[in-house]
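One protein chain omitted, others in place.
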């Protein structure tokens, strides 16, 4: 996509990870704009791809350790509306890496316009009990190390061309 | 809701079960109408309530016998569009009760206007393997007997007043 | 539904409005629980029904005055998980009635167990520009007056029997 600029008020380096999201009919509502609950889906896709880029395999974590991630809280602010066919960029960074939880700061941009922000706290829990479990140390290490931003950027650039 | 008439071209007796559905923002898209995929949700809600009215407990079936219902095929026709705040009536009947599957004929009405029809084939499968399993005989018996239509109608009437 | 108790830690009078929501397959995810974003849908359904009970007609407001309600912010806390077939009760009350916005406090309960809370700020905007517009005075008056709780409770009681 020519002309997709990064947000001017932030540098790429501020985000641990960026991920593109296209708006389809399924995402919109009768107001003609993206249904606000769907930003939670966009933010989740971005977190999932971030974990994947960090080589954290959620399916294996579930199958082998019985651990899943669940959202404990979400605070969302909506500043401007996205519309059908818009190409959004989701920027994500870790705000706080706790013992059994991770707090993400995420933003949805359209070009250089900030549309929505989310502060999402995710807990690591046992699937069987939904009780919190400390983050396994390889997961913690991978999150601390982060995804390779350059690799991610080149993937994304290929994707949105 | 005053003035909600049943379809004139069919009698109530033709449906094994009817269930009301209200259209909310979440259901609509930027075309200003109900997103077509959501009729599959409406039809599923109606089938679920039908099972409940037949005293078939899907959660117990899963917990005790490891059986779940999955949709094998769906054929949908869209005749007219539903809009925000519309109150729809979903009529359902069993078209064919097979050994390990059930074929439902379902319709969505707004007053006496037919909006959409669906022919949905649901299979009983083992959760672990997703392979077909014969319908347990109490389930088969309950489906054959059907829900008590009078009870259902009175519940629905109370609900849509 | 026998045994559906209201929350013990709060009295019915604390909520301006309550509304029942049933959990269907469409609402759940592979974690076996209700997908967290769907509480935003549940809360919206409850607000919509509240407006209806207050005799505020959103469709007419749009058609006649070009006004729609949009969500400006949402803060959600998740305390316990809902599962397939659960019957939830959504309690809602107005926290603050502003010039062009309304702040709702909403909670999802299963019997006497609090599952999730939401603080949702909704703005009245012009559909064409999405800019804030003061709440029309009949809307403001209706919201101040509130829904008739007794009527609502009897509707809900009929619905969940």
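First chain written, first letter: the chains are A, B and C, and each begins at residue 1.
We take it that a residue touches a chain if its C-beta (ideal position, glycine included) is under 8 Å from a C-beta of that chain, and two chains touch if they have at least 3 such contacts.
Given the structure is predicted, the values throughout are model-derived calculations rather than measurements.
For the chain excluded from display, the touched partners among the shown chains of the whole complex are A, B, C. Contact with the chain that does not appear here is found for just one residue of A:65, A:84 or A:100, A:84. Where chain C meets the chain that is not shown, the touching residues are 25-26, 28-33, 35, 37, 83-84. Listed by residue number, the positions of chain B touching the unshown chain are 31-33, 36-38, 40-41, 44, 68, 70-78, 80-81, 127, 130. Taking the complete complex into account, residues 22, 24-26, 41, 44-45, 48-49, 57-59, 83-85, 155, 158-159, 161 of chain A touch the chain not shown.
Rule of thumb we're sticking to: only the chains that are shown with their structure count from here on.
Between chain A and chain B, the centres computed from C-alpha atoms are 35 Å apart. Rounded to a whole number, the gap between the C-alpha centres of chain B and chain C is 25 angstrom.
For the pair chain A and chain C, the distance between mean C-alpha positions equals 27 Å. Residues of chain B in contact with at least two other chains: 25-26, 83-84.
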